[in-house]
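Take a look at the structure set out below.
With one protein chain held back, the other chains of the complex are shown just where they sit.
Chain nomenclature is as follows: A and B, assigned in order of appearance, with residue numbering initiated at 1 for each chain independently.
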Amino acid sequence: MDRIDQILNDFRQVNRDALIPVLQAVQDEFGYLSGESLEKIGAHLRLPASKIYGLATFYSQFTFAPRGKYHIRVCNGTACHIDRSTSILKELNKQLGIVDGEATRDGMFSLEVVACMGACGQSPVIAINEDYYPKVRSSAIRGLLDDIRTKHR
Amino acid sequence: MTEEVHTGSIKKLIPEFIEKDPKEYSPELVELIERLTHLKILKPLIMVGLNTSGRIAGARRVFEAVTGYLKERDIDAEMAETGAIGLNSEEPVLSVQLPGRTRVLFINVAVDDVQVILDDVFHHTIPREKLLGQIRDENMDAWQDVPFLDELAFFSRQRRILLKQNGIIDPLSIDAYIAHGGYRTFLKTIRYHTLEEICVMMEESGLRGRSGSGFLTGKKWMVAQQTPAEQKYLVCNAEESDPGAFMDRALMEGNPHQLIEGICIAAYAIGATKAYIYIRSEYNDSIRKLSAAIQAARDYGILGHNIFFSGFNLSISIRKGPGAFVCGEETALIASMEGKRGMPQSKPPYPAERGFHKKPTIVNNVETLSNVPHIIANGPEWFRGIGTGDCTGTKIFSVSGRARTRGLIEIPMGTSLEVLVQEIIGGSQPGRTLKAVHIGGPYGGMLPASKLNIPVCYETFRRAGAVLGAGGILVLDEKTCVVDLVKYFMGFMKHQSCGKCIPCREGTKRMSELLDEITRKPLAEDQHDTLEKFRGLMQLEKLADVMRDTSLCGLGQLAANPLISALWHFREEFEEHIFDRHCKPNVCRELRTYYIDVELCTGCTVCAKRCPEDAIIGTERHPYFIVPDKCTGCGICKEVCKFSAVFYN
Partner (left out) sequence: MIKIEVNKKAVSVEKGQTILSALREHGIMVPTLCSMEELTPTGACRMCVVEVEGFDNLVPACSFKVQEWMKIKTHSARVLRARKANVELLLSNHPDDCLYCERSGNCELQKLAEDLNVRNRRIQGKRTSAKIDSSSLGIVRDPDKCILCGRCVRVCEEIVGISTIDFERRGDQLKIATAMSEPLQFSSCIDCGQCVVACPTGALIDHNQFQELDTSLDDPDMIVTVQYTPEVTVSLAEAFGFRPGTDMKGIINTALRRIGFDYIFETAFGGDVFIQEQAAELIARFRRKEKMPMITSRCPALVNYVEEFRPELISFLTPVRPPHQIMGKLINKWFATKKQVPSNRIQNVLITNCTAAKYEASRPEYASDNSPDVDYVLTTRELARLIRLNGININGLDPEPADGPFNAITSAGKLLANAGGEAEATTRTVFREISKKEMQDPRITKLRGNKYLRDAVIATPKGDLRVAVVHGLKHALKVMDEISTGKSEYDLIEIMVCREGCVNGGGQPIPANVNVIRARTKTIYDIDKSESLHCAHKNNAVAKMYEEFARAPASDQSRDLFMTRFAHRKVLK
């Protein structure tokens, strides 16, 4: 937990303006936010934990659960939507047994639905960590996941 | 990047830049400019569009392939990255320029194409296959039989002012920007103009907020400028939260210094010494380039304390928006910068009087601010000469969906939408028919293909029941479903509403539920249910009025727009969904009935294993059967069946 203190020390500014940058830094470091980190941040910035929690849950960037080794983002921007991104999502739900915002129990995969990823020309798009898959089809999902699983074994 | 030009050498020449007329520049400066603007190059120049959509399409790999190619053959050439030229559906884009010759652009470049293209170009022939065209330049030798970009349908009707350097300039090079004339306007402004003068010039130019607000920018600035306060702020709104809008991103990734210069001038005009760029955290590439640009400007003394002895101080910092559509709304954005939930506040007071930290704050959109250097440099009359009386200047549109070409288009205001859709982007994709275009994102509206002949302008659009908004255009063809699209937007809005006020929070929720119902099969064949849905639909229009009338911010006020305009133009599609339970374009899968043809099915079990709903039953090597009540119409069985035994009606 002293990693949090380190982050907090980097923010000399002790006011509410710093809250979002601090949360972003903490999440970058740990991958998610925990009750404990909220308390520390709150003590540093003199803010009640409820306010920090309320703020963090307002924004889609923040999560309270660790992400999987492979974080899958499914674009559901307008262009991807009309190109049937919901089917892709459904297939991922089925293949992984998780829904938006969850991670598989083995910690391998997590799933997130995002707004436009910026490649509407290539819709529908998904991303697994930093690798993008333009023009994916829902029937190709299982293969993709299998490849990752075998690679990992 | 530019090796033979010592980086920073242009820094020393900035005073000369500001004080002298271009005709009197020293030979040293002239040569430097020619070098940096690539007018005269000494070795081949290769550029790859490394903007976000290019990267996703594989531009990074193309870039590496080019580097590898050059290294292998020991060719001395210059490589640089650039932004999006605007042909997003044709990425990756690669351009090559040989000394003395015009630059040639190639599109849809795959890693395998790199060798072919470069081999040919270095042997002074231009391969036809992935060719787009060449950039016209009188000072260079043109290639034979290669079309000029300005002759292509996509470019010929555009008027590129803000996008002029996009896809051409190296966004990471402040030298290149300065060589192209950049920052001169800002540095002259702070020397020779008063704050009022700039505000007045802006007002005279008639520039209106490009976020879709349509508010006169100069007028807004004047309010902040004249509100006394010891600290004022300028905020560049780079949240660009509309799905389907990507013009701000393109401007930031393609030409960040243009935006920075706009921010500098705007900050000066309102008397702000602190400026912020509020940008969504997902825009990694924009953040990277803006940070680099700010750092470079600081190094050059263009930002900081007592800028070029003018007495003006300015710092720009970046705030990463943690992801909420509503934070595009200015009061919510300010709340977010103050470390609060991004809930909009009642206006008045307007941010121009009482904004960030209760101080006068101007929030302007990226595209708005990118216009500023051009207006101040060329004068308000020049700007008013473009566009129409009410709507001056150009507007950038981002086109996505089922268009033949998808990408960025900059046209003068007042151009007919028909020209944009039919001529510039070439209508719908081959073999498809254009059905409608949806403009303005989740609070926009749609226009059927037959009603596109309206000039691009805030008021004309509003009168036609559409919304110019930020300029996102979604092209729909006969295989898209209007009801589904409206449902999508409403679902988006219900999730993105901040939830503060009742009409918006509850209204979007109720509407979304009803649209969900319409696109789903009723549990039992029930006439009553149908009537309920229809009655619900009738209620929606009244509800939309109340939402518009009473919601606190634009989100709730406009959330019902897509629905209302769709009901207006495509009412029969809604009725078809409700009464016939049929979706003609076959998009609302839950209305489909899938079945397996007994004759064709070999009983291979593949579909049963893949069905996400476990809706397919049967015994191996015997025909399988779909349980209609369980099937949600995802279509996977049809996709995976090797024997094409799955059908739907």
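Definition applied: a contact is a pair of C-beta atoms (placed from the backbone, for glycine too) under 8 Å apart; a residue touches a chain by one contact, two chains touch by 3 or more.
From a predicted model like this one, the values you see are computed outputs, not experimental measurements.
Colleague: Taking the full complex into account, find the residue in B:72, B:381, B:549 or B:599 that is in contact with the omitted chain.
Modeller: Touches the omitted chain: B:549.
Colleague: One chain is left out of this view; which of B:557, B:586, B:605 or B:632 touches it in the full complex?
Modeller: Hidden-chain contact among the options goes to B:557.
Colleague: Which of B:125, B:453, B:539 or B:644 sits in contact with the chain that's absent?
Modeller: B:539
Colleague: From the list B:164, B:298 or B:510, pick the residue that touches the absent chain.
Modeller: Spelled out, the listed residue whose C-beta touches the missing chain is B:510.
Colleague: Name every residue on chain A in touch with the hidden partner chain.
Modeller: Where chain A meets the chain not shown: residues 35, 38-39, 42, 48-54, 57-58, 64.
Colleague: For chain B, which residues touch the unseen chain?
Modeller: With respect to the unshown chain, the touching residues of chain B are 324, 326, 341, 345-346, 348, 493-503, 505-510, 512-513, 532, 536, 539, 542-543, 546, 548-552, 557.
In the analysis below, only the chains that are shown with their structure count from here on.
Colleague: Can you check the complex and tell me which residues of chain A touch chain B?
Modeller: Residues 15-21, 23-24, 54-55, 58-62, 77-79, 81-82, 87, 90-91, 93-94, 114-123, 125, 132, 134, 137-139, 142 of chain A touch chain B in their complex.
Colleague: Sort out for me which residues of chain B touch chain A in the complex.
Modeller: Residues 52-53, 55-57, 88-91, 241, 243-244, 246, 249, 281-283, 319-325, 336-342, 398, 400-402, 406-407, 441-442, 472, 474, 476, 480, 484-485, 488-489, 492, 498, 587, 589, 610, 612, 632, 634-636, 639-640 of chain B touch chain A in their complex.
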